[in-house]
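What you see is the complex with one protein chain gone and the rest in place.
Then we have subunit A:
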Amino acid sequence: MTSAGLLLWGVLPYVCLVALIGGTVWRHRYDKFGWTTRSSELYEKRLLRIASPLFHYGIIGAFFGHILGVVIPKSWIDGIGIDEHAYHLIATWLGIPAGLAALAGLAMLIVRRRTTGSVFDATTNNDKVMYVVLLGAICLGLAATFWNAAEGPYDYRTSVSVWFRSVFYGDPKIALMSATPIVYRIHAAVGMVLIGMFPFTRLIHAFAAPVFYMFRPYIVYRSRDARQLGARSPQRGWERVR
């Protein structure tokens, strides 16, 4: 076990987890107002109309792919009768289109951002860093999938996935990661950075995904709060004294 390995696979995951959870809680408590998609559709919609759904459907597909391959143990998948070969086919033939869609969508989004004056003006430095890491993670993920399809099959479910779950048991199996092909290692590292950054970028809008909309009544009534002077609840320390 090298010290770099220890840092990457034994320390970084926890740092990112703390950032992810802590950051989300912090935004929820102190920056609800900043929690938004910051939609740029008002500026430009012709390109967005194609790029944004392409990217989002791709990235959501990729997300569920990761659940299937990394979070759910191999034994469970085997248990429902999907063997190694079948899994490999599914992962390749669903994973590649999803990844390509996400990549193509993101590429278009970035080009649009760069070339449409008003959208570019509305791009913060935070956004720029985020796009680099996001693009990196997607490219590396795709690279890993292609490598696997060409050189493989390599069953990451016995190495990367086991390490991933071991992180949550508090006993990270660092040795497993150190032995995986390099492209998986870089993808995992960049992925962790992305996860750690998530709540501090515009990406946090994903955590507000409005699934609740399916179940609530159409018209929302709310009562004026007599204890509250403004329309928003006061910041901590500024509550009304009674």
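The criterion applied here is as follows: a residue touches a chain if its C-beta (ideal position, glycine included) is under 8 Å from a C-beta of that chain, and two chains touch if they have at least 3 such contacts; residues count from 1.
The criterion applied here is as follows: contacts and distances are computed from a predicted model.
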{"item": "Protein name as given in UniProt for the chain not displayed, \"Nitrate reductase subunit beta\", \"Heme exporter protein C\", \"BolA family transcriptional regulator\" or \"ATP phosphoribosyltransferase regulatory subunit\"", "value": "\"Nitrate reductase subunit beta\""}
{"item": "In subunit A, positions touching the absent partner", "value": "32-33, 35-45, 48-49, 51-53, 55-57, 117-118, 121-122, 205, 208, 210-214, 216, 218-224, 226, 231-233"}
